[in-house]
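In what follows, a structure is listed as C-alpha cells, so that the remarks can point back to it.
For this depiction, one protein chain was excluded, whereas all remaining protein chains were kept in their positions.
Chains here go by letter, A and B, matching the order in which they are written, and residues are numbered from 1 within each.
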Amino acid sequence: MIFSSSKKCLSTFCILFAIFITIPSAWCDEVKARQVLVELVQTDDRSTHQASLDKLSKLGEPIIQEIVAAWRVGNISRSASTQIVYWKVADNTYQNLATGELAIPADDHKKSRASRKLRKQLSKIVDFLDLRSPDMSTRAEAARKLGATQKLEHLEILRNLSQEQTSHEVKLAFEEAIALCLIAHGSEDEKVTAIKLLGDRHVLAANGFIEKARKIAVGADATNIISAADIAMRQIKEHQQFIDVIGTIVRGLSTGSVLLLVSYGLAITFGQMGVINMAHGEFIAIGGYSVYLVQNFIITTYGESSAMYDWYFIIAIPIAFLISAIAGAILEKGLIQFLYSRPLESLLATWAVSMVMQQAFRLYFGAANVSVSSPDWLSGSANFGGVLISFNRLSLIIFAIFVVVVTKLLLSKTNWGLHVRATMQNRQMASSLGVPSSRVNMLTFAFGSGLAGLAGAFISQIGNVGPSMGQTYIVDSFMVVVVGGVGNLLGAAISSLGIGMIDQGLQPILGPVMGKITVLFMIIAFLQFKPGGIFPARSRSLDD
Amino acid sequence: MNKLSYFDSGAEKTLFAILACFVAIFPVMNMIFPEGSLLHVSSFQLNVWGKYLCYAILAVSLNFLWGYTGLLCLGQCLFFALGGYAFGMYLMLMIGELGAYKSVLPDFMVFLGYNELPTHWKPFYSPTFAIFAAMWVPGLVAFLFGLLAFRSRIKGVYFSILTQALTYAAALLFFRNDFTFGGNNGFTDFKFILGTNINDPAAARGLFWASGAFLIGVYLLIAWLLKSKFGLVQRAIRDSENRVRFSGYSTTHYKVFIFVLSAMIAGLAGALYVPQAGIINPSEMWPTKGLDIVVWVAVGGRGSKFGPIIGAVLINLLKSFTTRAYPESWLIILGFVFLFVVLFMPNGVMGLWEQIKAYLAKKKSKQVTASA
Partner (left out) sequence: MSHHPLYKDTDLVLSIESVTKSFDGFKAINDLNFYLGEGELRTIIGPNGAGKSTFMDLITGRTRPDEGTLKYHQDDGHDLDLTKLREYEINRLGIARKFQTPSIYQHHSVYDNIVLSLGHNRSVLHALFYKESKPDREAIEEVLETIRLQDMRHHQAGLLSHGQKQWLEIGMLLAQKPRILLVDEPAAGMSDEETERTGELLLSLEGKHSIMVVEHDMEFIRQIARKVTVLHQGHVLKEGKFLEVANDAKVKEVYLGRQKHE
C-alpha cells in the first residue's frame, strides 16, 4: 500500500510540476487578449478601437476566436453599473471575461453588440489568428493553407508577417505560401521565380498549382513559365519518387521488424535447439494477453487518465517476457525435453499444446479479440522529410534492433551463451564436459518463448490480440527461419528484413493479399535453389 | 512383419471384412427398412458416414506418404480441397437456373458482376472431366512442388513446413473473390448430381457406395504397392534414403511418384466428399486442417494399413459427439488425446495390442527373473 500511495503522490507531483512550467507564458498572453477584448466591449468610442485592434492582431491566442464568436451570437454582455464584462459560456453559466473566473452577472447586464465595421475587422483578425499562433507548427500550417487558396488579398498579410518570422521552418512555409499566391497572380517574372522556388524546395502540394499555371502559360504563350514549370514539376516528381522509395523502405523495415520479433524466438528454439514448436504462435498470444491484463489492471487500479496509464505499456513489456518465458520453461520441462531427438514428434506434440492453449484463451478471454489501446506517446507519428511513420512502427524497429543486440550479447558474452552454443553443437559432448545441459535447454527454450511474448506485446500495439493471433504469424515465422538458414540468428535477421522489404515493395503493385501470396511462392522457389537458406548449416555427418 | 502382403494379420483380415460388409449393407438399410424402423439408416446418417469414409481415404493417402515414406505433408488438405473444388465446379454448373439469381451462371458470379462463364469453367459441365480434374489438378500441383522440393533434397521437417506454407498460400488465393472460385463462401447449395436430385436418398446411397468402394480400392492398391519391390524401396527410403540413393535408385523419382499418387487419391476423396458435405470453401485448405489429418493418422497408427482408417473414423466420431455435448472443450480434449498418443502410443490404436503384449511379456520376464 505504501508503495502504491507513494507512487500516486509522485505522479500527482509530476503533473503539477508540468502545469507550473507550461502555464505562465500562455497564461500571460491569454490574459492580455481578454483585457483587450474587454476594452473593446466596454468602449463605445470608435477612435480607440483601432489601437485595441492593433494590439489584438499581435496576439495569436486561440481564445480570441472563441470570444469573438461568442460576441457575434450575443453571448457577451456587460453591466453598466459594475463595468464588468460577462461571457455566457453555457446556459446560466457566466464568467468574468477579464479574469476567466465564474461569476454571477449583475442585474443590469445587457447583451453587447459590436458594430458592423468592428465585426468585420474582428473577423479578419480571427481569420489570420493561426498565422500568429504561438505554436509554430500551427502557424506554418496556417500559412500553407492560406497559400493554397491562392487569393490575392492574402498576399499582403503573408508578406507582412513573413518579415516578422524568426523560425526558419515557419519562414519557409510563408515563402512557399507567397510563391503559391504569386504563381496565380504575379507578373511573369514573379511567376517564374515562384515556380522555381517551389520546384527547388520540392513542395509536393504545389504540383497541381504549377500544372495549372503551366496550362495558363501555354494559352498565353509564356515560354519562360512553361520551361520553369517543366523543371519544377520534374523536380517535384523525382522527390515524390524518392519519398515513395524511402516510405517503402521504412515500411519494409517495420514489417521486417515484426517478422524479426515473431521469428527470433523461433530461430532460437528451432534453429539452436532443433525443436519445432508449433505452439510458438500461442506464446506470442500470451505476450499480447499479458499487455491486455496489465492495461486492465492499471485502469482499474489507477484509472484511465492517470499518469500510470501512460506508462502501462512499458510496465507490460517485461511482464509479457516473463510470463511467456515461464510458460516456455514449463513446456520444456513437461514435454519438450523428452522429444529432443525426435523433431517430427516435437512438431506433433507442440501442435497439440497449441490447440489446447488456443482453446484455453478462447474460454478465458472470449473468442473475440480483446481491445488493447496504445498509450498517447505511441499513437502519433513522426515526419521524416515527408515520410510519415507512426511511433508504433518506429518503436518496433528500434525494439527489434534492441532484441537482436541483446540476444547477440547474451549468446556471445555470458556463460549461458557459451553453454548454449556448446550444447547446440554437440549435445552429448557438452553434457559430458559438464555443461548442465538440461538447465541450459530449459533456459534457452524459456528465452525463445520470452522473445515470442515480447513480439506479442508489440503486436498488441499494431494488430489484434485474440485467441488465434499466433496462427497469423506461425507460417511466416517458420519461413523466416528456414530462409535465413536454420541455426543462424543473423540469417533470421537478414531474411526477416528481406522478406519485409519484398512484401512492402510488392504490396503497392499487387495489393496486400496477392503480395503476401507472391512472397510465399518466392520463398518456396528460393528454397528450391538454396535449400539450406541464406546461411546453410554445414554438416559433414554421413547420415543427415 | 517385414514382408507385406494384402493382409498382414488376422486383425487386418477381420477389419477388412467388417469394412466391406459395412459399405455394402449400410445403404441397403436405408433402402429397405422404412423410416421409423429401428434398423433404418437415415439419408443424413448415410451422408455423415460417407464423409467419414472420405476422411478415411484422405488419411490413407497421408499414411502412404508419411507412414511408409517418411514424408510428413502438412498440406494434404490442399489436395483434398482442390479435388473438392474441381468436382464442386461441376455441381455448381448443375444448379443451372435454379440459383437465387435465376441465371445460368453460379450465384456468386452474378453477384460479382460476371457476364459470362470464365473459360476454365466451361469444361466442367462434363462430370467425367470434373472427376479427372479432381485427380490431375492435385496431381499436377504435387508433381511440380514435389519435383522442385525433392530435387533440392528438402526433407524432414523442412518438407513439412514448406507444404504448410504451400497450403497457406493457396488458401489465401482461394479466399480472394477475383480468383473465380467463390472467395470466402466457396461453393454450396448444390442441386443435382449426375441428373439426380442431390437430396434424394438414392444420391446419398450412391455417394456412400462410391466412397466405400473407392476406399476399398485404395486400400487394395496401396497394399499391392507395398508388397511389391516398389514398396520395399519406399520403406527403404523412409529408413535410409542415402543407402537407397547409393544403391542406384533415383529417390527423387520415387518420392515424386508417391507424392503425386497420394495427392490424386486425396483429390478424389475431396471430390467424393463435397457432394456429401454440400459445401466446399477455402477453410478446407487452411493449415490447421492439414494438421487434423496428421492427428487422425497418428492416433490410428501410422505405418499400418488400417490405422489411418480407424483414426479418421474414431476422431471424427469423437468430434461429432463432443462438439454436441461439450462444444467448448472439444479442442482441449482433442489436444490431450493427441498428446497422449504422441507420447505414449507411437504406433497409435493399431499398435496398442502389440504394445500391451510387449508390456505383459516384459512384466512376465521381470517376474521370472525376480523369482529366479
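Assume a residue touches a chain if its C-beta (ideal position, glycine included) is under 8 Å from a C-beta of that chain, and two chains touch if they have at least 3 such contacts.
Predicted model, so just to flag it, every value in this text is computed and none were measured.
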| item | value |
| --- | --- |
| Contact partner of the left-out chain, one of B:F111, B:F257 or B:F336 | B:F257 |
| Touch criterion as defined above, residue of B:H40, B:R176, B:K191 or B:R245 at the omitted chain | B:R245 |
| Which residue of B:M29, B:I216, B:L232 or B:L318 touches the chain not shown here | B:L232 |
| Missing-partner contacts on subunit B, residue numbers | 1-3, 225, 228-230, 232-233, 235-236, 239-240, 242-251, 253-254, 257 |
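Here is the rule we use: only the chains that are shown with their structure count from here on.
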| item | value |
| --- | --- |
| Rounded Å distance between subunit A and subunit B, as computed from the means of their C-alpha atoms | 48 |
| Subunit B - residues contacting subunit A, complex | 72, 145, 148-149, 151-154, 156-158, 160-162, 164-166, 168-169, 172-173, 175-176, 240, 242, 287-288, 291, 294-295, 298, 328-332, 334-336, 338-339, 342-343 |
| Interfacial residue positions of subunit A with respect to subunit B in the complex | 276, 278, 335, 338, 343-345, 347-349, 351-356, 358-360, 362-363, 471, 475, 478-479, 482, 513-514, 516-517, 520-521, 523-525, 527-529, 531, 542-543 |
